[in-house]
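Left out: one protein chain. Kept in place: all the others.
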Amino acid sequence: MSGVGIWFVGARGSVATTTTVGLLAIRSRLAGHTGMVSELPEVAAAGLASLDGVVIGGHEVAEGTLGKRAEELSAGGVFPPALATVLAGDLAAADERIRPGVVAGHGTQRAAADRVEAELRAFRDEHGLDRVVVVDVSSTEPPVGGDEPALATLEALEAALDAGEAPLPGSSLYAYAAFRAGCPYVAFTPSPGPRVPALLALALDNGVPWAGSDAKTGETLVKTVLGPMFAMRALKVRSWSSVNLLGGGDGQTLADPTNAASKIATKANGLESILGHPVDGPLHIDYVPDLGDWKTAWDLVSFEGFLGTRMTMQFTWSGCDSSLAAPLVLDLVRLVARAHELGAAGPVEEFGFFFKDPAGSDVHALSAQWAALADWCARAGQGSL
Amino acid sequence: MSGVGIWFVGARGSVATTTTVGLLAIRSRLAGHTGMVSELPEVAAAGLASLDGVVIGGHEVAEGTLGKRAEELSAGGVFPPALATVLAGDLAAADERIRPGVVAGHGTQRAAADRVEAELRAFRDEHGLDRVVVVDVSSTEPPVGGDEPALATLEALEAALDAGEAPLPGSSLYAYAAFRAGCPYVAFTPSPGPRVPALLALALDNGVPWAGSDAKTGETLVKTVLGPMFAMRALKVRSWSSVNLLGGGDGQTLADPTNAASKIATKANGLESILGHPVDGPLHIDYVPDLGDWKTAWDLVSFEGFLGTRMTMQFTWSGCDSSLAAPLVLDLVRLVARAHELGAAGPVEEFGFFFKDPAGSDVHALSAQWAALADWCARAGQGSL
Amino acid sequence: MSGVGIWFVGARGSVATTTTVGLLAIRSRLAGHTGMVSELPEVAAAGLASLDGVVIGGHEVAEGTLGKRAEELSAGGVFPPALATVLAGDLAAADERIRPGVVAGHGTQRAAADRVEAELRAFRDEHGLDRVVVVDVSSTEPPVGGDEPALATLEALEAALDAGEAPLPGSSLYAYAAFRAGCPYVAFTPSPGPRVPALLALALDNGVPWAGSDAKTGETLVKTVLGPMFAMRALKVRSWSSVNLLGGGDGQTLADPTNAASKIATKANGLESILGHPVDGPLHIDYVPDLGDWKTAWDLVSFEGFLGTRMTMQFTWSGCDSSLAAPLVLDLVRLVARAHELGAAGPVEEFGFFFKDPAGSDVHALSAQWAALADWCARAGQGSL
Partner (left out) sequence: MSGVGIWFVGARGSVATTTTVGLLAIRSRLAGHTGMVSELPEVAAAGLASLDGVVIGGHEVAEGTLGKRAEELSAGGVFPPALATVLAGDLAAADERIRPGVVAGHGTQRAAADRVEAELRAFRDEHGLDRVVVVDVSSTEPPVGGDEPALATLEALEAALDAGEAPLPGSSLYAYAAFRAGCPYVAFTPSPGPRVPALLALALDNGVPWAGSDAKTGETLVKTVLGPMFAMRALKVRSWSSVNLLGGGDGQTLADPTNAASKIATKANGLESILGHPVDGPLHIDYVPDLGDWKTAWDLVSFEGFLGTRMTMQFTWSGCDSSLAAPLVLDLVRLVARAHELGAAGPVEEFGFFFKDPAGSDVHALSAQWAALADWCARAGQGSL
């Protein structure tokens, strides 16, 4: 397979910038593949696109340049400053391919969606790409109510858009445009994106696969291996308290409780599903600007063993979210592109390995997700899903 | 299946006492099954013996009584003091079935082995048991050199014993007697036990299954889920430093570096096998009497992600080793007894789930071990391995 | 000095019960003085009352008995169960001296205050006590607005009470009655108690000393030694994030954000005062019922050193709040009684060592507070403040 494009929603954000720098660095042999799941033999077996031909573009509402963002991120320790310097020219070239993002309230959603769709088609045509994967790495939006009539069916949605209404959350507007343009989609954040009924239908109608949502990069990743450990050993988890301190742009967004609601919901779901019962304990996400692009999470697990004996485990995770996220973006782009090539449509449940809230699946235990992913890749490698 | 006996080597140690208290408490409906893997549906499917008919006996070199040990353990928080009080009569009865253990240098090993074998047979006959599982929970012994000629073959061993020599480590003497008496065996500690070539052969000759060795109850258990997590995410573990502070009897034994060698070796092996490369970092086991029966372990993992970014994870495990071990003893007794019933012989590699140094297997990742165990149990449930 | 009584507000709460059990245990030589500051030579030098003659009484709104509460606390590991058993008779006797607490809305505050005052006088007379120290260990109340006219002056307060109004927070009603009865007072919680202007005047008018408020027992205690450490080394604290997980009665009260406001305010003040600048970072207090009487606090300190280098320190405190608080109650009772004996009136600022929000002082660094306390005790030992 060849000719894959990545179209970022939020193209100058931390994750998109780190992904872009990383792709360019790998291609220039300035960096290796650490952190890239798609380079592990079980996943590479799917027959994935080479990174050499990947072209990056995207939408962005914020000012600035990729080069400037790369400098800021490298000053914060996300990657070596030398990379930002060496790749300055390539970053400037990538920056040229970034278009102004959709701003809510400027014009109708119908017009905005048409514009996005046209830009996606133009990007694909201009670079002669086989397919373009749209990846949403923009700021987290609040959850949508489940009973919005205009989102309930594709017909209702089209009618509302035709009537000049604005029923779509921002992330869903991009998903709508992507599916209409025949582009696979990755819902990297907990934003609604393609997860409203009307768009679930549209993806299937248009034969477009997608993956989501809310990539698990740190503390939740750990939970999905520790939770099964307690379950496999018949130890009873009595409470699980979680604190996430983070300072980057995502932290700022999540400091607003309305936006955090999406994140907190998807973080909590998995554990209860794994353990099979509700678990007491707070789940905090706090914005601590001083921490910059780094996140420190602390979890305290109180559990009960034989004869009622009470024990505890605690862990502290000190990770760089952008650095953990970026290789997964590349992995997902390659996998979703391969799924598209093989004719898959709708949410690919076997990609749940990457997500806190796996679309199409209720499996949260990491090893079970890994087995499903490896199995999908083996089948893809033989050209038949 | 019915009529299973447990014969402890180290019958008044912390693990044996907690197991005995636990079995009696469960049978009296004073306690539930928390911590018992064999009560999970995937494992119970094997068709395991009820705990109601289990009889406990054993060898012990130390003075004292089970009742006294139970009081000490309950004072240390291993289980509620009320249990020791209520079960005092049953514990006294169990104590009657404990025989003096083998003391090195008192008589020949041949005589000692004959005595142990006779006592195992007598225990089985007296209580009309279908089978007796010997469980070594005595103090950890140092590793044996791999080139001891008298342990190399069964013939050489028999000749040495006939000649009045004492080639067997203490734990192996018990395994020898057990296999001769047709008793399945559980090597719960890292002591050599059945893992010398002569005894590997004897177990197969006599059609006796066994499981071992070195139960993973705490910090190593965690390692075998976190290690695979890093591997599945292509994150490069650069160093993994481990500190184990413990105050119980095992701590005292392990304060002797010679004895600790067994433990440290089996703790380190798994991680390197999981990650596929050597990992830097110390592994300490320290005796801190003040901590009593509780263990605190602290691990620091330094790892590298995308573009060389360095991150860390640390965890602190505060567990009660005896409480974590006891239910696994009951699990293993039931599983090994079932294996015996179904005609298995030699190390049952599918029981590696329970061990730091799984006999007959190089699989250390907990979820892979769980899958193997569940598969074995499904087959056992259908009566055919 | 002899003949000191303790009158608890919240006499069957965790702290009061643990203090009562402890006093009885010490008097029966069943326990030592660990945790009691007043037994250290620098503090004992003040010439404090013996514990042997102390009589305990109090008010309580909750049902139950001291004996029952003692059993519950010992089951939760606050002290050995044997103590509750051995001291059952003494606890029952103490329980007889507990009177029904004031319930808001039942009668006028004037009538309630009169009743409390009469009961304090009766307790003192009946037991022939030199003085009775009232100690508020009841549930934390929300802060009061600073501009309540009826609390602004003693005259306004008396007029409001005469008019049948109810201007006093519950804790302040007890302080009002205590001061009128000539009883010293300990504000062990962050509730308003004696800290409203009208009562500050009353204590001075009546020549009654008091100490407060909000005893520092755990995480805040640690902050007041670590904060000065960073300051003395000219290291710049950039953020300090704190999480407190607790399950006892106090936890439940604090789960209500209105009540927690008092606590959070006093916890945060000290650190900023010590460091001399505002410090970023969340401060959470969470109710996790599973944790019972134990509290786990986790703090992350991010600081900057030479040439801007960023470093971190984190700590986890696992303590039993009632056990940490009870000996301080005995310390404060002895110290406040001594202050009373020596004629002090109003808040004793040198007792700030014990508090998160030291009345009459802005010193928060523990060692500076210790120096002030030791100096006061030396002067008290010479009979002259």
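Letters are used for the chains, namely A, B and C, taken in the order the chains are written, and counting of residues starts over at 1 for each.
Simple rule for what comes next: a residue touches a chain if its C-beta (ideal position, glycine included) is under 8 Å from a C-beta of that chain, and two chains touch if they have at least 3 such contacts.
Since the model is a prediction, treat every value here as computed from it, not as a measurement.
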Per the definition of touch given earlier, which of C:K68, C:R99 or C:K236 contacts the omitted chain?
-> C:K236
Identified contact with the non-displayed chain, of B:T153, B:S239, B:T258 or B:Q382 | B:S239
Residue among C:A62, C:V103, C:A163 or C:V225 touching the omitted chain = C:V225
So which of C:S172, C:S323 or C:S361 would be touching the chain we can't see?
-> C:S323
Residues belonging to chain B that touch the chain removed from view = 238-239, 241, 243, 245, 280-282, 284, 286, 288-291, 296, 298, 300, 302, 312, 314, 316, 318
Contacts from chain C to the absent chain lie at residues 18, 21-22, 25, 31, 33-37, 39-40, 77-80, 83, 221-222, 225-226, 228-229, 232-236, 304-309, 311-320, 323-324, 326-327, 353, 365-368, 370
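Everything that follows uses one rule, which is that only the chains that are shown with their structure count from here on.
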Check every other chain and keep only those touching both chain B and chain C; list them.
-> A
Taking each chain's C-alpha mean as its centre, the one farthest from chain B | C
Could you check chain C for residues that touch two or more other chains and list them?
-> 316
